[in-house]
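A single protein chain has been omitted; all remaining protein chains appear in their positions.
Labels A and B are assigned to the chains in the order they are written; within every chain, residues are numbered from 1.
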Amino acid sequence: MTRRSTFLITMLCFGFAFLYIPILSMIVYSFNGSRLATVWGGFSTKWYVSLFQNQQVWDALILSLQIALISASIATILGTMAGITLARFTKFRGRTLFSGLVIAPLVMPEVITGISMLVFFILMADWVGWPGSRGFTTITLAHITFCMVFVTTIVQARMLQADRAIEEAAMDLGSRPWQVMFDVTLPVIFPAILSGWLLAFTISLDDVVISSFVTGPGNTTLPLLVWSKVKLGVTPDINALATLMVVTVGLGVLAAGIILTRAESRRLREERLAFRAND
Amino acid sequence: MDKHPLRRWFDLKGWRALLIGVPYLWLILFFLLPFLIVVVMSVATNTPTAPPFSIGGEHPWVNLGPFSRVFTDSLYLRAFMTSVLNAALTAMLCLLIGYPMALALTRVSRGWRTILLMLVILPFWTSFLLRVYAWMGLMGKNSWFNGLLTDSWNFLVPLDWAVKSVPLMNTNFAVVLVMVYTYLPFMILPLYASLERLDPTLDEAAMDLGSRPHQVFWDVTLPQSIPGIVAGGMLVFIPAAGELVIPTLVGNASQPMIGKIIQDEFGQARDWPMASAVAVALLVLMVIPTMLYSHYQARAEGSK
Partner (left out) sequence: MSEPFLRIDRVSKHFGTFQAVQDVTLDIAKGEIFGLLGGSGCGKTTLLRMLAGFEEPTAGRIFLDGRDMAGVPPWERPVHMMFQSYALFPHMTVEKNIAYGLKHERALTRTQRADRVAEMLDLVQLTAFAGRKPHQISGGQRQRVALARALARQPKLLLLDEPLAALDKKLREHTQFELMSIQERTGVTFIVVTHDQEEAMTLSDRIAVMDRGQVMQVGTPTEIYEFPASRFVAGFIGSVNSFDATVLSRSADGLRLDVPALGGEVTARDVPAAVPGQGVTLAIRPEKLRITKDRPEGGNAVAGQVKDLAYFGKDSLYRIALPGALVQAHAVNARRGDEGARVADWDDTVWVAFDPSAAIVLVD
């Protein structure tokens, strides 16, 4: 059923213009030949060239990717465990606190999370001599902590949808609880785990505020580098960097979306065929 | 059949304990403990030591000074007001823009819907910082967007009011505008989810009983989408109230939001107890709408 209303369609167009004009403008101006970032001075790709020659950007990018890879992976393991726990174990001591701890980082302002982490690391260094210095390890630990709750949310929602009888069936057929998890639960919720990992990876790669608190000297992630430059104003090389990042992520999400949609429609088609088939 | 007692214990109890225990301990160590330190620090005394605070010692053991300053010093009160007003305004504007968009999304054909939904989600996956940055490019004095706004302003108003450029950057208006821009998907998605679930035959029933389309909207569609409105409002209001990046980049430095105050007290002023007290106050402020929300949700569940 499609009921068209001129007002709604207009608002839809206006909304998407609002969402995309700033990004498109930024992309266009990344090809600006002028030194002044906001005044058009002819087409040029020189900012991309200078970007590729900038060792600082490369270092920051590699550090960010390393941190995102490690923290997303550990966060996915911990978050999946927590999500399964909350969806399947309805009664255990401390469940209320646990479910609170899983939501709190989602609503906690980043400034507060950042400060509390930093103070925690400083005091820990004072009391037990660890962590010796702040940087890679502290950023990764902080990212794991606030990324895992996103994974938990996704996995928990998926688990609540899943047919619990499938797990019982595996147990009934002789599998111990841990075998059930590896044989049945994890494969069935795998798409949710994968999207949890992707979300964790993106969030870690994007984080400025918390990283800015818990980082140490010489550990500049890409967002921290951008942050320090952006605070000084709009510059053409950031336009180029931003364009590259937005286009990369955009294409990735688009590709993932297309693959998922295709898989879903193929599945629907097969189901319809199976339904029509005679027994 | 396996009868080894250790294996049996692992199958029946140990596995479950492992599954619960590991993430639980992680969150206690890296989230709850740091948070409790901040809470304790909010009643400590600022000292010129490293770390710059002390607690306990001589009478009085706790120092309520920072908290009393939160409620008396106009700097903090103003910052709280600015944060709440900006966040509320942002949520409202997101609702006004997002509701028609979400409604339109439920009315377009299946193929378009998939594409458009993906376009709503897409910005969410791209860098937050760079989306803010994109607006800095638009709002600057010499940008084409500012030029367009300036020209239309000058065309519409008397000559005396003409301006060289519209002052957008470093204003509170810019903060709200960019927050609406970055948080709009948070409003559209829950709204879409609740609108999509509505039974279209209800609309048809209302029309069949003599309602005109706009009456159907007010009588049928809107009341049923209230859970989505509340959820979207929360998802926008909460992060907006604690926002730090956007006010720093496009805001007016003399009209700070609370996030900036916390950062400055902690960093520049090196007054950790004060920063902690403001942080705790902000959290209490956020707990109120969260509790109202869960109360509302519990009531909605109960009435089903």
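Throughout what follows, a residue touches a chain if its C-beta (ideal position, glycine included) is under 8 Å from a C-beta of that chain, and two chains touch if they have at least 3 such contacts.
Note that the coordinates shown come from a computational prediction; the quantities given were computed from them, not determined experimentally.
**Q** Among the options A:65, A:171 or A:256, which residue touches the chain absent from this view?
**A** Hidden-chain contact among the options goes to A:171.
**Q** Would you write out the residues of chain A that touch the absent chain, in ascending order?
**A** 163, 165-166, 168-176, 183-184, 187-188, 190, 267, 270-271, 273-275, 277-279
Going forward, only the chains that are shown with their structure count from here on.
**Q** Spell out the part of chain A that touches chain B in their complex, as residue ranges.
**A** 1-5, 7-9, 11-12, 14-16, 18-23, 25-26, 29, 36-40, 78-79, 81-82, 84-85, 89, 92, 94, 98, 101-102, 104-105, 107-112, 115-117, 119-120, 122-123, 126, 141-142, 144-145, 148, 152, 176-178, 202, 205-206, 208-209, 223, 226-227, 230-231, 233-234, 238-239, 242, 245-246, 249-250, 252-254, 257, 261
**Q** Give every residue of chain B touching chain A within the complex, in rising order.
**A** 10-11, 15-16, 19-20, 22-24, 26-28, 30-35, 37-38, 41, 51, 97-98, 100-101, 103-105, 107-109, 114, 116, 118-123, 125-138, 140-145, 181, 184-185, 188, 200, 213, 238-239, 241-245, 248-249, 259, 262-263, 266, 272, 275-276, 279, 282-283, 286, 290
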